[in-house]
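Every protein chain except one is present and positioned as in the full complex.
Now for chain A:
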Amino acid sequence: MGFYVLRRLLALIPTLFIASVIAFTVVRLVPGDVLDLMLSENVYSSGAPEDRAQLEQALGLDKPLYQQYLHWAGDALQGDLGESLWRNTPVTGEIAARLDVTLELGILALLIALAIGLPIGIFAAVRQETLGDHIGRTFSILALAVPNFWLGTLVVILPALWWGWSPPNKLVPFFENPLENLKTFLLPSLILGTSLSAVIMRMTRTMMLEVLRQDYIRTAWAKGLRERRVVLMHAVKNAMIPVITLVGILVPILFGGTVIIEQIFRLPGLGQLLLEAVSTRDYPVITGVFLVTGVVVMLVNLLVDLCYGYLDPKVRYDR
């Protein structure tokens, strides 16, 4: 296992490098110059060429691109992602201040998705081709087709229209008043979780069906075990292993979902920071958020891989 962990960690290095290069270069592909933009929006600039040269030097944009990258990557490794162009605040601090909202939303949504998806998926597989199975599958098909931003919009608008009720958008820190905090997060994470649960349900059902046809399940039945025991002890345990990988696949989707849900419910998370930065063309912030989401996804996938290796010894020895 130790060797496996080491190998996975080593494999992370090239991916991290390439991801950082992508994050660094994509944002620098902007047509037109950041400098021109900054100068044109700065009231104090006279538009003189000296101003431009000065600003260029101050931002380190006069150096060749690879030097800029090395400089930026070196700082990033030490947790310094530069400064916001307009506010002069460190990007790392801005991201840290917003990350907890996004993480809480994401984790709650994932838990809700698992709480809905797993039982329905297991039930649908065990009672294959019954009414329950059909209802579960119809639900998952619908949940896949309904866009989460529409669901969110309806949840904000219809109750306000019918009962004059609108979801709370006052954000209380979790450790100050957990109950109030959860109240704010309940609806957003419920919407996000429901749309994700469909994927989990489908995957669980497929995996369970695969496992339920295995010889050891027949043996378990033949031993005269009760259904509850066969399903929970023998089938679910084995079907869960591939479902864990699904969590790794879902995390990027979750990130995308939080951007939209944060926007609908006006939660000050990472997604809002990114959208604000996009509308003000705050490139260091865009690069920073971009990199952080990539790294989080990468780490989650590492964790999933390690869990997978721990649960299924076959994986560890695979080349």
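Convention: a residue touches a chain if its C-beta (ideal position, glycine included) is under 8 Å from a C-beta of that chain, and two chains touch if they have at least 3 such contacts; residues count from 1.
We take it that contacts and distances are computed from a predicted model.
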Record-based protein name (UniProt) of the chain missing from this complex, from "3-isopropylmalate dehydratase large subunit", "Sulfur oxidation c-type cytochrome SoxX", "Quinol oxidase subunit 3" or "Binding-protein-dependent transport systems inner membrane component": "Binding-protein-dependent transport systems inner membrane component"
Full-complex contact with the absent chain, from A:S197, A:N238 or A:T293: A:T293
Candidate in contact with the missing chain, chosen from A:E180, A:E210 or A:D312: A:E210
Interface with the undisplayed chain - residues on chain A: 14-15, 17-19, 21-23, 26-27, 29-31, 128-129, 141-142, 144-147, 149-150, 153-154, 156-158, 160-161, 205-206, 209-210, 213, 251-257, 259-260, 263-264, 274-275, 277-278, 281, 286, 289-290, 293-295, 297-298, 301
